[in-house]
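For this view, one protein chain was removed and the others were kept in their places.
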Amino acid sequence: MKKNNLNIHNLITYGIVVAAFLFVSILVWTGNASRHLQAMLVPIGLNIILAVSLNLIVGFLGELTLGHAGFMSVGAYAGCLFAIKYAEILPTAVRFPLAMIIGGLVACVFGIIIGVPVLRLKGDYLAIVTLAFGEIIRSIIINLEFTGGASGLKGTPQNSNFYIVFVVIMITLVVITNLVNSRAGRAICSIRDNRIAAESLGINITYYKLLAFVIAAFFAGVAGVIYGHNLSILQASVFDYNRSIEILVIVVLGGMGSIRGSVIAAVIITALPEMLRSLADYRMLIYAVVLIAMMLLNGSQKFDKYKGRMNIGGLFTLLKNKKSAKEAG
Amino acid sequence: MALLEIKNLGISFGGLHAVDNFNASVEKGCLYGLIGPNGAGKTTVFNMVTGVYKPTCGTIHLDGKNLTGKNSIQINKQGIARTFQNIRLFSNMSVLDNVKLGLQNQIKYSVAQGIFHSRSYKRKEKEMDEKAISILKVFGLENEYNYLASNLPYGKQRKLEIARALATTPKLLLLDEPAAGMNPNETGELMDTIRFVRDEFDMTILLIEHDMKLVAGICERISVLNFGTELASGKTEQVLNDPRVITAYLGE
Amino acid sequence: MKKITGILSLVMVLTIIATGFSACGGNGDADKNTLVIGGIGPLTGDYSTYGVSVKQGAQIAVDEINAAGGVNAIKFELKFEDDETDATKAVNAYNTLMDDGMKVSLGAVTSGACIAVTEEAKKDGILLLTPSGSQKECTQYDNCFRICFTDPQQGTVSADYIADNLTAKKIAIIYDKSNDYSVGITDKFVAEAAVKGLEIVAKQAFTSGTSTDFSAQLQQVKDTGAELVFLPIYAKEAAFILKQAKTAGIAVPFFGCDGLDGILEKLGTDNQALANGVMLLTPFAADADDTKTKNFVKVYGEKYNGQVPDQFAADGYDAIYTIKAAIEKAGINDINAADFNTKIIDAMTQVTVEGLTGTMVWDESGDASKDAKAVKITDGTYVAI
Partner (left out) sequence: MSFISNLINGLSLGSMYALIALGYTMVYGIAKMLNFAHGDVIMVGAFTMFTAAATLKFSPAISIIAGIIVCTLLGVIIEKIAYKPLRKASPLTVLITAIGVSYFLQSLALLIFGSNQKSFPMLFNFEPIRVNEDLILKSDSLMTMGVTILIMVALTLFINKTKTGRAMLAVSEDKGAAELMGVNVNKTISITFAIGSSLAAVAGLFFGLTYGFIGPYTGAMPGIKAFVAAVLGGIGNIPGAMLGGILLGVIENLSKAYISTELSDAIVFAVLIIVLLVKPTGLMGKKINEKV
C-alpha cells in the first residue's frame, strides 16, 4: 500500500517532466516555439539536473554546501578537454556520452577529495568551506594554461541539445529518487533527522555522507559537461559562488527533500529573469522582489492557511487527508 | 560469564568526575535496572557503554569482547542497541522507515542495486517490510506504520524507539527512561511489553528508570548511582530496602 | 512542501505558455523598413558600466541617423539586452533579439559572451559587429567583425611605443588575471617587451570583482624600482590603483591601453589630479579637438545626465555608423530582401569609416585596422603626445 503511494508520487514527477518535454517538443515541431524559448531549454534542463542533485545533499542529507558550481566546473573542464582532444577521432554518439561520464567521474574524485576532510564540519562552517573550495578550484582553473585561463576554453563541439538534456534529466530523476527510496537513501535521510540516533543503529555516517556528496558531485559534473557542449566557450568565471547560490535558491524554493519541487523551481528560477527581460532596467529589481516574496510565502506561517485553500497542491492534500481518514475509519 | 561486564568505569569532564569506579555485571537474559537521583550519571554510563563518550578509565566487555573506546557504530555492530532519554526518532520519516533503519545492517543490498531497483532490491525490501511490520506488531504500532514518526503520540514514540533498537538484533538493549512521560496505564502496558521482548527475543535489558513501580515490577537486579559513584547493587528488593538508597532518594 | 509544489506547478505551466508563445508578438516591426540592431552586454552586475556605455553610445548614433531620415529610407532601431557577462545569458539574449526581428547583431560587449554569440550568428548568417569584443575568436567567422583593437595588437603596440618613445626600461605590470582582455594584452606585451629590450621587473595580478586593495601589488612595484607601470586594465580598477599609488608614494608614470579610457570620469572631479601624467594608447579620447568628438561628448552629456562617454560608448557609436556605411555601400534599400545578409557582409570589407575611434577599414579577418593615439593626461585633459 505504501509502496504504491510512493511509486505514484514518483510517476507523477516523471509524468510532469515528460509532459513538459512533449509540450515543448510539439511547440518546437510546429514552429510555435520562440527562439528565446528554444535557447532557454538547455539552461533550464541543466538547472534541473543541478538542483535535483544538490537536493540530495541539502534536502536529504541535510547539509548546506555552496560548492556545487565547483563540481560543475571540474566536470565541465574534464569533459570538454576530452571532447576537444577526441573531436576528430570519435563520433559524437560515442564521444559526448563518454565525455559526460568522464566529467562526472572527475567531479566524483573531487567530491571525495573535498568530502573526506570537510564532512566533519557542520552547518554554516561546512557551507563556507565548500564555498572556499569552489573558489579555489575556480582560481586554479584561471591560472592554468591548458584550461585556457581567463580567456576560456574554446573549441568544444556544440553537441548539447534539448533531447539529450531531457534524457539526462530523466536518468538523474530516476537515480536520485530510486536512491532516496533505497537502503542507502534511508540512511542518508536518517543522518539529517538525527545523527546520534543513526550512529546508535550502527549506520556508518561518514560513508553515507560521502556517498551523497559523491553522487551529487557526479551529476553536477555531468551537467557541467553538457554546459560546456552548449556554448562554444567555457569560462571559469561563470562557476563562482553566485552560481552555487542560484542552485541553492532553486532547492530551497522547491522545498528541501522535494524532488518534484526542485524540478519546478528550476524552471521558474531560470525562466523568471528571462521572462522579465521586457522590464529592461527594472528586471533584476523585480526578480529580487519576487524571490523575497516567494520565500516569504513559502516559509511564513502567516500564509499557511491561505496556501491550504488557494492552490492545487492544497487541494490534493485535502483530498488525500479525506481518503486516509476514510481508510483509518 | 556475564554478558556485559563493566569494570572500574569512570569519566571526567574537565576535572569533574561524572562517573567514578562504576562496576556492573549483567547476566544474559537479565532485566537490569540502573537507578539514582537526577544527575547521578546514569545516562553518562549509557553513553560510555554505547560509545558516545570515551571513558577515561575502566573497561567494558560484551560477551567477552572488549568494547572500551569503540565508537557507537562499532558498538552497535557488536550487539548493543539503545533508546534515548530525550526521544531521538527520525521524525520526518515514516514509522516503518524508522524500524527499517534498524534493519540497515541486518538485511543488505548494494547502493547500485538500490539505484537500479534490481530484483534483489525488491526481494530484500519486501523482506525488510515484513520483518519491520512483525516488530511493530509487538508494540501494537502496525496500523500506524505509514505515519510520520513525529505525528505519533508520545507514548508510542517511546515504543517506536524500542522497536527500532530491537530491529538491530542486539544482544543487549539499553533503555533510557522508557516510561518517562507515560501515564500509569501506559506504564503498565510498557512493563508487559518489556517482559515480552525479553522472553520472546531472549534479550538482555539494561534500563534507567525513575518510576519505582516499574523498576520494582520488572527488574531482577539493580544498581544505584549517586554523585557518579555506585551506592549499592544487587537483587531488586534488597537494594530498594537498603537504608543508604532510601536516604539518597528521600534525603536525610 | 506539497502545497508549495502546487503553486509552483501552476506558475511553471504559465511560464512555459507565456514564453512559448511570446514569439508571435515580436515580429511586428519587420514589415516596416526598420532595421532592428540587437546589442548584448552587461547592464547589471560588476561589469555593467561597459554594457551601459556601449548601449548609450549606440543609441545616440541611432537617434542621429533616424533624425537625419535614416539611410536609404531605412530607419534604425536599437534593442539592447542584458547578459550579466554570462555566455549562456548572452545566447538567450541573442535569441530574444532574433524573436524581436534582429537583422544585425552587435555581438556582445565582453569577449566570452561574444564568442558564444558568434556561433549563433554564424548559424543565422547575419552580420555581427562587436564594438568591444577584443579576443581573437570574437571575429572567428566570416560574418563577424569588430570595432575595437584586438588584445594582441594592443599589447604589441604598447610595448613598441614604450620602447621607442619613452626612456623607461624597467617595467612593472599590474593586470587582471580573471579578465581575458587584460591577460591577452599582458601576454603579448611581455613577449614584445623581450624583443624590444624592456625589462619586466614585476608582474602583479589581481582579480576584478574581488579586489579593491592593491597595496601589496604597489609595494612590489616600489620594491623592484620600476620606472613605469603598465596597466592593461579597465579604468574602474585603475582608479583604485592610482589613488592607492599616491598614498604609497609611488611617483612613476602609468601607461595603459584603451581600457583605461574614461579614467578621468571614474576618478571624479575630486581626484582628477591623480591621473596627471598617466599615458594611454587609445583610439578615442573624450577631450579630442575634432568636431565629431566634441559633438558626441556634448550630446552624450545632455542625454545621459552629464556623463562623459568612454571608449566603449565611442565603440558603440562607431558600430552603428559602420552598419550605416555598409548599407550605403551595398546599396540596400529593403531590409527584408533575401540577399540582405550577404550584401551587407560583403560590403563590410569595402567600407572605410571615419569614426570617433579613428579611420577604420576591415579585411577578411574581421579586424579593424586603425591607428591608436598616444595621449597623456595633464591637469584633467588628454593631450596628444
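Lettered A, B and C in written order, each chain numbered from 1.
Going forward, a residue touches a chain if its C-beta (ideal position, glycine included) is under 8 Å from a C-beta of that chain, and two chains touch if they have at least 3 such contacts.
What you see is a predicted model; the values in this text were computed from it and never measured.
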* Which listed residue (A:Cys108, A:Leu253 or A:Ile268) would be found touching the missing chain in the intact complex? -> A:Leu253
* Per the touch definition above, residue among A:Leu27, A:Met40 or A:Val58 touching the missing chain -> A:Val58
* Which of these touches the unseen chain: C:Thr34, C:Ser48, C:Gln140 or C:Ser365? -> C:Ser48
* Which residue among C:Gln140, C:Gln219 or C:Ser365 touches the omitted chain? -> C:Gln219
* Please give every residue of chain A in contact with the chain that is not shown. => 58, 64, 117-118, 120-122, 124-125, 128-129, 132-133, 135-136, 139-140, 142-143, 196, 241, 245, 248-249, 252-253, 256, 281-282, 284-285, 287-289, 291-292, 295-296, 298-302
* Asked: On chain C, what residues meet the omitted chain?
  -> 43-46, 48-49, 51-52, 177, 204-207, 209-210, 212-213, 215-217, 219-220, 222-223, 236, 239-240, 243-244, 247-249, 265-271, 305, 307
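By definition in this document, only the chains that are shown with their structure count from here on.
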* Structure fact -> Per-chain C-alpha mean nearest global C-alpha mean belongs to chain A
* **Whole-Å gap separating chain B and chain C, where each centre is the average of the chain's CA atoms** => 71
* Structure fact -> Here the gap between chain A and chain B, centre to centre from mean Cα coordinates and rounded to Å, is 40
* Find every residue in chain A that makes contact with two or more other chains and list them. => 257
* Structure fact -> Counting only contacts in the complex, chain A reaches chain C at residues 16, 20, 23-24, 27, 32-40, 43, 139, 142-143, 149-152, 154, 158, 227, 230-233, 235, 237-238, 253-258, 260-261, 264-265, 267-268, 271-272, 274-275, 277, 281, 283-284, 297-298, 307-308, 311-317
* Asked: Mind pulling up the chain B residues that touch chain A in the complex?
  -> 50, 52, 71-73, 76-77, 81-82, 84, 88-94, 96-97, 100-102, 104-105, 108-109, 111, 113-117, 121, 124-125, 145-146, 164-165, 168
* Structure fact -> Contacts from chain A onto chain B in the complex sit at residues 1-2, 5, 175, 178-179, 182-187, 189-190, 192-194, 196-205, 211, 257
